[in-house]
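Step one of this worksheet: look at the structure below.
Removed from the display is one protein chain of the complex; every other protein chain stays in position.
The first chain written gets the first letter, and so on, giving A, B, C, D and E; residue counts start at 1 in each chain.
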Amino acid sequence: MRLEVPRYATLLQSSSLNYSFSGTGVNVVSALTRYGHKGFLLTVLPDNPLGDAAIAYLRRLGIQTDYAARGGRYIGSYFLEHGFGARPSRVTYTDRWGSSFNTAEFDDEWFKAAVAEIDAIHFCGITLAMNDGVRAAMKRLGRAAKAAGKTVIFDCNYRPSLWGDGGYELAKPHYEEMLELADIAFMNERDAIHILGMTTSEQNRADQLRELIPQAAQRYKLNTVAGTHRSINGDNTHSLTGYMYKGGEFHFSNQLTFAVYDRVGAGDAYASGIIHGELQNASPSHTVEFAAAAAMLAHTVAGDTPLATEGEVLEAMGKEIRDISR
Amino acid sequence: MRLEVPRYATLLQSSSLNYSFSGTGVNVVSALTRYGHKGFLLTVLPDNPLGDAAIAYLRRLGIQTDYAARGGRYIGSYFLEHGFGARPSRVTYTDRWGSSFNTAEFDDEWFKAAVAEIDAIHFCGITLAMNDGVRAAMKRLGRAAKAAGKTVIFDCNYRPSLWGDGGYELAKPHYEEMLELADIAFMNERDAIHILGMTTSEQNRADQLRELIPQAAQRYKLNTVAGTHRSINGDNTHSLTGYMYKGGEFHFSNQLTFAVYDRVGAGDAYASGIIHGELQNASPSHTVEFAAAAAMLAHTVAGDTPLATEGEVLEAMGKEIRDISR
Amino acid sequence: MRLEVPRYATLLQSSSLNYSFSGTGVNVVSALTRYGHKGFLLTVLPDNPLGDAAIAYLRRLGIQTDYAARGGRYIGSYFLEHGFGARPSRVTYTDRWGSSFNTAEFDDEWFKAAVAEIDAIHFCGITLAMNDGVRAAMKRLGRAAKAAGKTVIFDCNYRPSLWGDGGYELAKPHYEEMLELADIAFMNERDAIHILGMTTSEQNRADQLRELIPQAAQRYKLNTVAGTHRSINGDNTHSLTGYMYKGGEFHFSNQLTFAVYDRVGAGDAYASGIIHGELQNASPSHTVEFAAAAAMLAHTVAGDTPLATEGEVLEAMGKEIRDISR
Amino acid sequence: MRLEVPRYATLLQSSSLNYSFSGTGVNVVSALTRYGHKGFLLTVLPDNPLGDAAIAYLRRLGIQTDYAARGGRYIGSYFLEHGFGARPSRVTYTDRWGSSFNTAEFDDEWFKAAVAEIDAIHFCGITLAMNDGVRAAMKRLGRAAKAAGKTVIFDCNYRPSLWGDGGYELAKPHYEEMLELADIAFMNERDAIHILGMTTSEQNRADQLRELIPQAAQRYKLNTVAGTHRSINGDNTHSLTGYMYKGGEFHFSNQLTFAVYDRVGAGDAYASGIIHGELQNASPSHTVEFAAAAAMLAHTVAGDTPLATEGEVLEAMGKEIRDISR
Amino acid sequence: MRLEVPRYATLLQSSSLNYSFSGTGVNVVSALTRYGHKGFLLTVLPDNPLGDAAIAYLRRLGIQTDYAARGGRYIGSYFLEHGFGARPSRVTYTDRWGSSFNTAEFDDEWFKAAVAEIDAIHFCGITLAMNDGVRAAMKRLGRAAKAAGKTVIFDCNYRPSLWGDGGYELAKPHYEEMLELADIAFMNERDAIHILGMTTSEQNRADQLRELIPQAAQRYKLNTVAGTHRSINGDNTHSLTGYMYKGGEFHFSNQLTFAVYDRVGAGDAYASGIIHGELQNASPSHTVEFAAAAAMLAHTVAGDTPLATEGEVLEAMGKEIRDISR
Partner (left out) sequence: MRLEVPRYATLLQSSSLNYSFSGTGVNVVSALTRYGHKGFLLTVLPDNPLGDAAIAYLRRLGIQTDYAARGGRYIGSYFLEHGFGARPSRVTYTDRWGSSFNTAEFDDEWFKAAVAEIDAIHFCGITLAMNDGVRAAMKRLGRAAKAAGKTVIFDCNYRPSLWGDGGYELAKPHYEEMLELADIAFMNERDAIHILGMTTSEQNRADQLRELIPQAAQRYKLNTVAGTHRSINGDNTHSLTGYMYKGGEFHFSNQLTFAVYDRVGAGDAYASGIIHGELQNASPSHTVEFAAAAAMLAHTVAGDTPLATEGEVLEAMGKEIRDISR
């Protein structure tokens, strides 16, 4: 649950919040739904008015909620204060250790039914930080999907504050286990260095990427590895280049530079563009441009969750900025 | 932290919330501040933007925050959906077990400094439900205040959902310990029966009250016991009668009937009216009318926290409804 | 599409509107979904951002949109200004003659697939006013459902302004055709007199009802006929009594008196309560009380669409008004 | 300028205000415009963005602004906090002594042009409290209108806080001078006693009215004297009876009882109903019912300014409360 | 009627809209009113609450509504979703074929009275797309104005979606007929090529303009032809250059580069600046700079309708950006 202070006030100044329900899973599934796929969210929500609101919200995004179980007591949530220019946005987490999701018992029947209905399954590294029960369930589900011949996708997202003192060391084996199950991974050179402990003598991010990603692909037998490089410019625009490593080759998108309305969730938009391309067997060069354009559009929409349709992303891949569409 | 869906929507319908920081302690201290007292809140708030917002909010209410410590990770909070007519209001709690307050270490020096600066101290029964650490600290502080000759006030507020399976049995010894420290207690016949295990052969609430409150006052050596009886009328108005038992005698307010805007916190307004009267050595009959009028006014104000000044309460004790004050 | 001026302003005073997507079909299906049924809406929505918003809104209400086709150019809509006390609410329609729904070609395959998936189907008399194409499609669908042995429900709702000069005379044969297909009908004595041309010598609404409804049930071979009698009281409360005629017997609910927040859509809540009872083979006396309580609760919620769960309706059937549910 | 805290917050709680431009003159002229008359406002507004906003607001209400001069530095304004039930509304004035209106030089040419274009002119007693310049200009304008044979209307509105220590004594000669110019006056028995110094041995308001109003009509040669008696009921409804004394006879409206949304400006709606009846030579009994219904409707609309059309007032004169007008 | 989703949400995300009443005619007349002219709008609005709201809105903008007739059933409207950066704004039209304006009978007496009161009359090409009745009325009015010696202004605005399959071919004779009546026309090289079927061998917009506009001016005997060239820059600013062809000579404004808040209606602001200059016989070089500055300012204001006064436009013609005006 995202509890957002209306723009550009702080919690101290304001007295109202906008709320929505998001997260990597929600964002990726919702985006794929907008591209014409049918998407399910496996989650656990409390059986109370907050859970009802979350279910309604997911359905509104087009997500199937058949595998959203009900139980436990509450939803992990965070407060978001939008920054402006030199003032960064701030995220304040509330406790998520005792949330419905983190205290759930994950049932094998449930997993089996879900796996039967899908082509591909997406996991997020942030979930690995939760607790042993969640981690075990996640791997069990990953193995079940793998066994059933479904495409397994893993995003190496990492939030330092969730791993406490153990840090990367604690996280590493879990990330590796998921990578071994994965066909498609989202990862950059920093993940390779910090989480996976890879080393490089290159100084520059681009060179590190070119050295380490192929190594990681080989080590974990990954079909596809993708991600973005982003920089923030002096005039408050961002620049983003997408990359995709597949079949022993790197594909890069054009560098896109654009104004930013809501930065949260743009990485998930990129991921969903890559997944869409892969599910459709599109050419890597088209896929990486599509994903970069999807990420760019996600920066222009309020909320974490990408809303662009396939047509809108294709249109944004064109060069000229359109004025009004009427 | 109260997260309130704007009137009269539900969490499922809305996408925005109003937030404020309240609770029995906040409400009682704030109301007393509006009557001209200087009031402190002893609490623990996280050292993050939410804690900053809470401090600012308390200060806005006129509360001194010198004894509001900073630490821990979050604030216990609840969602409030306002009912309308036949549809009741709904409160959904988030987890409070790991809140800054519930995980704090309460320092004796802190307590000593606070006790030195005050005339009276107010405790709320809801706090007793938290955990052993909080309970122990609460009693330690109560004993310190008692030893220093300060007036100890205890409100027998009880929330069943917070005591789990143990229920009244678990709660009883803690409530009794606090009552033994108390000079002034807020309690009704149901508290006497359910929490304290008293018995009565009377059927009717008013008769039960007249039988049990004097017994409780004697058993726990309470100087003053007070509370209200409330009923909800068919036309959405509420009726309320205040009582106060002191010096072996009952004093009752007139029954007040009034329209209700926000019901939460009205009991705290009543309590603060009684405390104000007692601190000023007002006559019990005046005090009980003042407190009832304060409770009535608290129903007319958005939010938990009473805002009426002493003058406004005195004015409301007059009979005629005024139109516009200009 | 409902375009509502925020309370209690007029179009002339305000500069903002709240929008939602509703109608008898939406309301009945959504309410049944909240009682645990799976509900579909057969409709046609434009393939533009308004249509996307409508789909998302329906899904949020829990409605399955598999049979919501896309095409045509716009959505019939109306402006709602909420009245207050002596000032009535005002509805201003925009043109609906050229809406996506009214210009659609209704495909038999589509109907066949839908009918196969359902137990019961609900039609609304307002739809009969649209045009010949819509009327023909509606009857075709009704006959298909009947032929497949599904329960057919027809609500005699009638809006004079939609029938123009032809009025009741024009409408009568269409209403009769639908009634002949129906198992369950919603109808009161006024519908019997005005639309169906029945006559009575009784003066009083209650007596007219007792005379005419059994005649109508017999004439059109209706299993169940239900409806409500409503009156508006001087203190802005409404009173409502539900009735249900089944198996040759009338069943009446208690008269309920309650405060009103949003009156639009309460009749649909009543209808959904009756349908729910019938689908579950509940006793008529329970069903009529359930439906009346559902109607009462629908008056307490913003928007046309009932939101109460089965549990909340059952709770509201209890007598005492609850204060806060926590 | 009315600066209103959104319902039902106080200045201390809120951080936003709604603003509008109103006053007895605005309200009366706007209401008459809605009845089909052409109405002008003689006023002075600063030549700055606030003045521009006021002009636009008046035009939006249908008022002609040809005689709204521009000059001076600011607009007299007040803050309004809406009360609820037992909590009265509060009005806090800002300084109006140096406002554009109060510091204006009122030009005879301007008055002459305005008088030439009108049938009737309305003055408000509140304006008499301003200062000697305003009082002199007001009388000059009244005499000009009288001399030109136009109907002069005077409302004995009186705000004690604006007259300071001098009070009624200071005010009396000015009110008398205006009454001597007037054809139609708005006045009740309290005005007669307090402002005009009349005496009565009756105890009861109704009897005092019956005794004093005919005396006042005779003393000041008033063609018509009108006003209302109002009471506030326990369930938050108000009751109102209109009266009109004309041709030696009293006419009373039915007593109307109704729910109240915004009480400010309802007296002006009553006055405009009377003026409309008089300008149309309607029968006094019809006029007084029309005016009372207009006042009732004005209580149901946000803001000071009545918005009902003649048709809506006539409709409200019918007995039954309508539900939805569609 | 413009129904605008609040910034920068989409119809799918939001649940509220802001509404206003605009269009080329409204924008041009309102802007001229702010420059000190008296402006009328010839239109037809329904005689219902929406029409009332529109009249009030036009009056608020300073527009005279004496020639705004009432009748028919509704107002053509559109939904506007504001884009952000790479995401374009979207306009979704509702049906306008049956609007009050498009179904009106335009009375010659009405036209005659209107023409008598004015110096100049402005027509918009978008109106030509409506239907034969509207087109005929428009030409009739144009001829009447011409015959009476009034300045006729025609804006070659063209919306492809309104002309259906017929497109430019269908439109051409109507545009030509209006151009033959016109003294002043707004047109660019694309209009000349696409609507009027002119040809050029130049590649570059600026060169095409320089070749075609003089030809068009000669062919249709236009006194003045004006318009803008606009480009959108990478950092979300826009650049705009105004041109005006008069007396055989081109006049260009400086190129202005500026941030954009609401792009809709800026072309109308430019047009009103040209018209103002022409009505005042200002020098073309001053007029074109004034018009460009007016267009720039219109981009900084919410809503379609320019609000700048003549003074504010003159100030904006100065070079330096001012900080705060106090």
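Just so it is clear, a contact is a pair of C-beta atoms (placed from the backbone, for glycine too) under 8 Å apart; a residue touches a chain by one contact, two chains touch by 3 or more.
Every value quoted in this text rests on a predicted model; they were computed, and no experiment measured them.
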Subject >> Omitted chain's touching partners, listed by label >> reply: A, B, D, E
Original post:
Of the residues listed, D:Tyr74, D:Phe154 or D:Phe186, which one is in contact with the missing chain?
Top reply: D:Tyr74
**OP:** Write down which of A:Lys38, A:Lys112, A:Arg140 or A:Arg159 is the residue touching the left-out chain.
**Re:** A:Arg159
Original post:
Which residue among E:Ala120, E:Val260, E:Leu279 or E:Leu314 touches the omitted chain?
Top reply: E:Val260
Original post:
Among the options D:Leu11, D:Ile232 or D:Leu314, which residue touches the chain absent from this view?
Top reply: D:Leu11
Subject >> Footprint left on subunit E by the chain that the document does not show >> reply: 235, 237, 256-261, 296-297, 299-303, 307-308, 312, 316, 320-326
Original post:
So which bits of subunit A touch the chain we can't see?
Top reply: 8-10, 12-13, 78, 83-91, 93, 159, 161, 232, 234-236, 263-264
**OP:** Quickly run down the residues of subunit D that touch the omitted chain.
**Re:** 3, 10-12, 15-20, 48-50, 52-53, 56, 73-74, 77, 79, 81, 90, 92-95, 97-98
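Everything that follows uses one rule, which is that only the chains that are shown with their structure count from here on.
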Subject >> Central chain of the complex, centres being mean CA coordinates >> reply: C
**OP:** Taking A-B as the reference interface, identify its repeat among C-D, A-E or C-E, namely the pair sharing over half of the contact pairs by residue number.
**Re:** C-E
Subject >> Centre distance in Å when subunit B and subunit D are each reduced to the mean of their C-alpha atoms >> reply: 45
**OP:** Name the residues of subunit D that each touch 2 or more other chains.
**Re:** 235
**OP:** Work through the pairs of chains, note which ones touch, and then classify the graph as line, ring, star, complete or other.
**Re:** other
Original post:
Chain pairs in touch?
Top reply: A-B, A-C, A-E, B-C, B-D, C-D, C-E, D-E
